[in-house]
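Missing here is one protein chain; the remaining ones are kept as they sit in the complex.
Labels A and B are assigned to the chains in the order they are written; within every chain, residues are numbered from 1.
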Amino acid sequence: MEHLLQVEHAVRKFGGVTAVNDVSLHLDEHELVALIGPNGAGKTTLFNLLTGMVPVTSGKIDLRVDKQTYDLTSKNAVQIADLGLSRTFQNIRLFKNLTVMDNVLTAMTNKYKEGFLTTVFRLPSYYRTEKEMRAAAEKLLDIFDLTDSQALLAENLPYGTQRRLEIVRALATQPKILFLDEPAAGMNPEETADLTNLIKRVQKEFGITVLLIEHDMSLVMNLAERIYVLDQGELLATGTPEEIRTNNKVVEAYLGEGEV
Amino acid sequence: MQIVLQQIINALSLGSIYALLALGYSMVYGIIKLINFAHGDIYMLGAFCAYYVISLWHFNFIIALLTAMIVSALAGVVIEYFAYRPLRKSPRIAVLITAIGVSFLLENGMSYLVGSNARSFPQVMEQVNYNIGGIVISNIQILILATALILMVLLQVTIKKTKMGRAMRAVSVDPDAAELVGVNVNHTISFTFALGSALAGAGGILIGMYYNQIDPLMGMTPGIKAFVAAVLGGIGSVPGASLGGFLIGILETFFQSIGLSAYKDAVVYFVLIVILLFLPAGIFGKNTKEKV
């Protein structure tokens, strides 16, 4: 087992409902993988399991970084975030009343040290750290074309821009794996195309692994190196975009729904 | 054994009054998510109303009780209309401060009008002590318990069986949806205030009979204790509020009887915190976790 992230037989039950049933998958370094499936297939629940927001009922989730294996099922969301797993949310969870800049800076909280005394008495090292953080944040904002909006409140941004800011915020934690939950939802085709390029670029530039949930098939087929298909909580198929496109089971269960 | 039973009787009388007050807190909180700080002062209004009708017009207990309940209900509706309704869409903490303002107004307005001295509550009936196997129970205690229990049952029936009760439940779950299906939200909230305030008014006359003494600031401490009781039981829940009221009454009486009366408040709050740590939404409260 030398995968970056290895999930074995993950199960999550809510009362009598099994939202995720015996799912095994893996992610390797520098991969761009998609997770698809009809509504209610358990994709977001799986994200919640991987990021520690919801505990697994049973199963194993192991992360292997720097030749060390971490059992993620015994860790909480904060610890998992610190290990380098970051995410966005399907229903956008920005810090609405903070500025765009502050949203990004907030995500860097654990990466920079600012002591209590240095902060409250504004010692030189406080200004140094702030400057470093801002420079790093500006770099990220620039990639996503958000430099001009940095002083606006997050809640005042248009919908598509909010989604992009969420990705910037997740990147600011310097993740090893980035989970994107429907990053293109609510975007027009043009915006989606832009986003596709951005995700590709960021994945290359930062050398990270990306797992994304998406309904927009053009984006998935363009981006993903591998695809996992989830249906009714179970893993239905896995393979390259080409394999998935021609997989009969997938076509039946998912693409057969009407929209291709 | 006799002492224990005796204390239980005392605890139940006190607890039933806390429960009556806690019910009002719980209902108002359930429907507009407001800690109605002025609720304890409505109970003071009820007590004073009873005081005047009994000493001036020599009303009997039932009529005095009804008068106190009606006057309190009116006061509750008026307060909601003028002080809380304009803030329906405001931050919750703003409404809370308004409620505190109303509480100050009632306490100090009453002090200004009638003086801040305590006055003795007129006797509605001759106190008769019954001795049953060594346990002394007075007719007043029986009356308090019976009245409180009857009112609680009536309330439960109102909420569960009547159209208005159904509207109350609907508004407390989702006011917007309730409005869409034809519930008059404003009327329902007014009705809830009337109901809760009437119970507080009843509590006021009962406490007057229990302690034989009333004053304009009498609502403060029991008000806070009753709110604690409502939280303990699970705020928004009718059986929870009753249970919480009785629990606080029992705890207080118990610690008083074992000679810890100086520390009774500390112990009550300590028990409260411990219960909340294990049941963060109170005993009957539903613990809702935010969806990711």
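Methods note: a residue touches a chain if its C-beta (ideal position, glycine included) is under 8 Å from a C-beta of that chain, and two chains touch if they have at least 3 such contacts.
Heads up, the rule we're going with is that contacts and distances are computed from a predicted model.
Peer 1: Write down which listed name, "RNA polymerase sigma-70 factor, ECF subfamily", "Branched-chain amino acid ABC transporter, permease protein", "Sulfate adenylyltransferase subunit 2" or "assimilatory sulfite reductase (ferredoxin)", is the UniProt protein name of the chain that is not shown.
Peer 2: In UniProt, the chain excluded from the picture bears the name "Branched-chain amino acid ABC transporter, permease protein".
Peer 1: From the listed residues A:S58, A:T109, A:S218 or A:T246, report the one that touches the chain absent from this view.
Peer 2: Considering the complete complex, A:T109 is the one touching the chain left out.
Peer 1: Can you tell me which of B:Q2, B:S55 or B:N108 touches the chain that was removed from the display?
Peer 2: Of these options, the touching residue for the absent chain is B:N108.
Peer 1: Suppose we count only contacts with the excluded chain; which residues of chain A make the list?
Peer 2: 51, 53, 76-78, 81-82, 86-87, 89, 93-98, 102, 105-110, 112, 114, 116, 119-122, 126-127, 129-130, 133, 169-170, 172-173
Peer 1: If you put the missing chain back, which residues of chain B would it touch?
Peer 2: 29, 35, 83, 86-87, 90-91, 93-98, 100-105, 107-109, 111-112, 220, 224, 227-228, 231, 235, 262-263, 265-266, 269-270, 272-273, 276-277, 280-282, 290, 292
Assume only the chains that are shown with their structure count from here on.
Peer 1: How many angstrom lie between the centres of chain A and chain B, each centre taken as the mean Cα position?
Peer 2: So the centroids are 50 Å from each other.
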